[in-house]
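Here the complex is missing one protein chain, while the rest keep their positions.
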Amino acid sequence: MSQSFLDQLWIARFVILNGLGMTVSISILSIIAGSVLGIFVGLALAYGKWPLRLVVRAYTDIIRGTPVLVLVLASYYISAAAGLDLKPFSAGVLALAIFCSSHVGEIVRGALQAISKGQTEAAKAIGLTFGQTFTSVLWPQAMRQCLPAWVNTAAEMVKASTLLSVIGVAELLLRTQEIISRNFMSLQFYFLAGALYFVVNFAIERFGKYVERKTALPS
Amino acid sequence: MNYTLNFAAVWRNFDGLINGLVLSLGLAVVSILIGAVIGLVVAFALMSKNPVAAMPARLYVTIIRNLPILVLVLFAYFALPQMGVRLDKIKSFVLVLSIYSGAYLAEVFRAGLLSIPRGLTEAGLAIGLTSTQIRKSIIAPLMFRNVLPSLSSTVISLFKDTSLAAAIAVPELTFAARKINVESFRVIETWMVTSAIYIATCFLIAFGMRFIERRLALPR
Amino acid sequence: MAKTILEINGLRKTYGQNEVLKSVDCSVEEGEVISIIGSSGSGKTTMLRCVNMLEEFQGGTIRLDGEEIGYHVEGSTRRRKSEKEIARQRALTGMAFQQFNLFPHMTAAENVMLGLIKVKKMKKPEARAIAEKWLDRVGLGARTNHFPGQLSGGQQQRVAIARAIAMSPRLMLFDEVTSALDPELVGEVLQVIKGLAADGMTMLLVTHEMRFAYEVSSRVIFMNQGVICEEGDPKEMFVKPKTERLAEFLKTSSFN
Amino acid sequence: MAKTILEINGLRKTYGQNEVLKSVDCSVEEGEVISIIGSSGSGKTTMLRCVNMLEEFQGGTIRLDGEEIGYHVEGSTRRRKSEKEIARQRALTGMAFQQFNLFPHMTAAENVMLGLIKVKKMKKPEARAIAEKWLDRVGLGARTNHFPGQLSGGQQQRVAIARAIAMSPRLMLFDEVTSALDPELVGEVLQVIKGLAADGMTMLLVTHEMRFAYEVSSRVIFMNQGVICEEGDPKEMFVKPKTERLAEFLKTSSFN
Partner (left out) sequence: ADGSKLDEVLARGKLIVGTGSTNAPWHFKSADDKLQGFDVDMGRIIAKALFGDAEKIEYVNQSSDARIPNITTDKVDITCQFMTVTGERAQQVNFTIPYYREGVGLMLKADGKYADYAALKAAGSSVTISVLQNVYAEAMVRAALPEATVDQYDSVDLIYQALESGRADAVATDQSSLAWYMTQNPGRYKDGGYGWNPQSYACAVKRGDQDWLNFVNTALHEAMTGVEFDTYAKSYKTWFGKDLTPPQIGFPVEFK
């Protein structure tokens, strides 16, 4: 193994890109699914009747108290136990989406509760139903308020996607480990992976800032 | 499914899990305390109008928050010795988790600082306090109360991050669990028990933080 | 006799043990402008909010154009109407709040258009035309595309009034619409309300501006501890109050 | 002639391009009570804040008991004093703000004690005695252990005044201390200020309460667009203003 890091990098370029692509797809899918689910979680927490609120509160608290690794394993094995034969990819995305939903749920709840009651009342007073009030008045405001925290969660999801390597999903970290197990250049390739994760997250952060600026209300 | 749960192996090694939990908590407490000091200093630096203070602080927070902690753990343990800094595995993990916590707590603290009206600083100045005295007697205690609700979730996720110490063979909770796994392969049972321990601990942390929050709540 | 628009009968509202409205009776005829006065906590806001079903109430009936608001009462049973039905009834009355409550993510015009589009199911261009007409009426023709954050308090309140009035309500409710405004901005809002009164809009307004109540109202209601304590022509009431309480209230208020 | 406490010479303050104070001169003698009036944006607050070094200023000098405040000027060089020195100088003047700015995590007594302990290096019991004395003086003897959140606006403002006065300042600065208060609470605060005036405290107060300025001040300063436009005895100034501007200002203010 007399080759240099750059040689090894060149040999592994497609594998790394593959892993990166996988990491990005896992992240995007779980962020989207988790956010949609999270909005409902947030709605239930903010406006649900108490039995529903209690159930959803237990859901978020338990999910948030569990290490993501454990969620990933549970999703993979317990889904099998429940007769639902999920492939590692789907099981992993499911676990991350659930994890994401508990965080997004809290964020959405916070944002909804930060909107003054007067907004709902003003909407009611012109005759809007709750559904209309939510979509036209509350959500557009909550969304702006959520954005920074949501971007953080998205970055967390990218980092958490590394844990899918444990159930054999060929994302960036597992791909990196495969390369290392061939050429044993662990430091170099771990740091390459670190740099790639940084780039992905930094891009997300920039994008978030951009959207934040775009949607800022003039005052 | 026709899988029968068997917890015997887990109970046999339960001591190991508990010892692991104690170590996890220890790592978390020490790192978060150091991280809080870093976070406080960095938060004030972030708020500073002086770019010499604000720029490095922003850089630090951006870089650390966007890196998977595993990479940092491996760096501190394997690369730092090559640069002449040799820490044992626990110390090197504490170093990493402190720096990691610092970046997260800095952001939390900064949000807390933003919500303190500027008038309070001016009132402090007006009675002749120095900036340092104002930070210590007025800003910090108020900021701390402001951030308690969001601090809770940060502390919980930092506690969960101690599981990454397993990668460099620190025998904390996840390490102990994996140890049972490789011995017995009772993976489902082990993770069930381990996650129950994590969840219970996180609940206790959240409960404790809420207790502090109530104790410190200002009468009105 | 003019047509009765609003009829409140034995209205009772409690918060837990606290009885905030104790059998309030009141009827409003078309074109009347009624000011509700009374000291803080006497139940003025609560009464207004019951009419718009922003509060539930425990007893009595409120009828708008003869139609029961919020509840259907039959003998001793009392059933809350469906959310959809209540939403429709809320659109029959317009309300302006102390805190304006404009939607901060919409321009002035969009604030006004929202109800027209969602509730009245108008097309956008039609709704915009109406919004612009009303914004013009309240003196904000040049500000239709400004966001609330870009408007002064007085301007915001005028947009809020336009938003309510654009729905062509049968009855307008104003709850201390000038209390949150800097003194120099109060005038412009009161001017708008006077204009509406002159147009024959039926209005119920809670206010602390005694001089304004005196000038604009056809009738004044004085509330005290959850009941209507005295009512009548402002010219008479303010000059020689019949009850001890009103006399006292007027002494401490800014009118004298 | 009484001793001169404050002497402002050619004070100049800019925000970027905007010149907010344009060469202000002013001197205050021991025991004087000076009201600063003027329309919004005329620079009243800014002037007060410069005296307490809450704002930097670009030109001129402020002297308190002959000592240069904030800057050391020698010929054409101008050097900001050290933070520590400025902190010491700030303690020589007391300031009360429109928004009270009490420290919400400390009781009334602790608010007053903080400066005594940290700046005057007193022992706790001594500081507490002084705090209680002053809280008593402002009529809050029974509220020493209440937190700001448990006090009304008027009570909070009185604590804030006690906090400033307890430091035994040479000069008290009041910036519209009643503007954020409900009308019924204004009186109690003004009463406290009148008491201090009667005790011979030297005071500079920015106010919109013309009647109060008229009653309490030994001299009135009228500011307009960053300059002192007219000053003199309130009895004369309010009755026959010399400048057009003051006449106009008085017409729109609540005094008439």
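We call the chains A, B, C and D, going by the order they appear; numbering starts again at 1 in every chain.
Quick note on the criterion: a contact is a pair of C-beta atoms (placed from the backbone, for glycine too) under 8 Å apart; a residue touches a chain by one contact, two chains touch by 3 or more.
Since the structure is predicted, the reported quantities are computational estimates derived from the model, not experimental observations.
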item: Chains in view touching the one left out; value: A, B
item: Contact partner of the left-out chain, one of A:24, A:80 or A:211; value: A:80
item: Identified contact with the non-displayed chain, of B:38, B:57, B:166 or B:199; value: B:166
item: Omitted-chain contact residue, chosen from B:19, B:62, B:131 or B:184; value: B:184
item: Option touching the unshown chain, where A:29, A:167 or A:193 are the choices; value: A:167
item: Those residues of subunit A which, in the complete complex, touch the missing chain; value: 1, 11-12, 14-15, 18, 73, 76-77, 80-81, 85, 88, 165-170, 174, 177-184, 186-187
item: Positions on subunit B contacted by the hidden chain, ascending; value: 1, 3, 9, 77-79, 81-82, 89, 166-169, 175, 178-188
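Going forward, only the chains that are shown with their structure count from here on.
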item: For subunit C paired with subunit D, centre-to-centre distance based on mean C-alpha positions, whole Å; value: 42
item: Complex interface listing, subunit A residues touching subunit C; value: 116, 118-119, 121-130, 132, 136-137, 140-141, 144, 217-219
item: Contact set on subunit B toward subunit A in their complex; value: 1, 3, 62-63, 65-72, 74-75, 78-79, 153, 156, 160, 163, 174, 187-188, 191, 194-195, 198-203, 206
item: Subunit C to subunit A touching residues, read off their complex; value: 52-54, 83-84, 87-88, 90-95, 97, 99, 101-105, 114-115, 118-119, 147, 149-150, 160, 163-164, 167
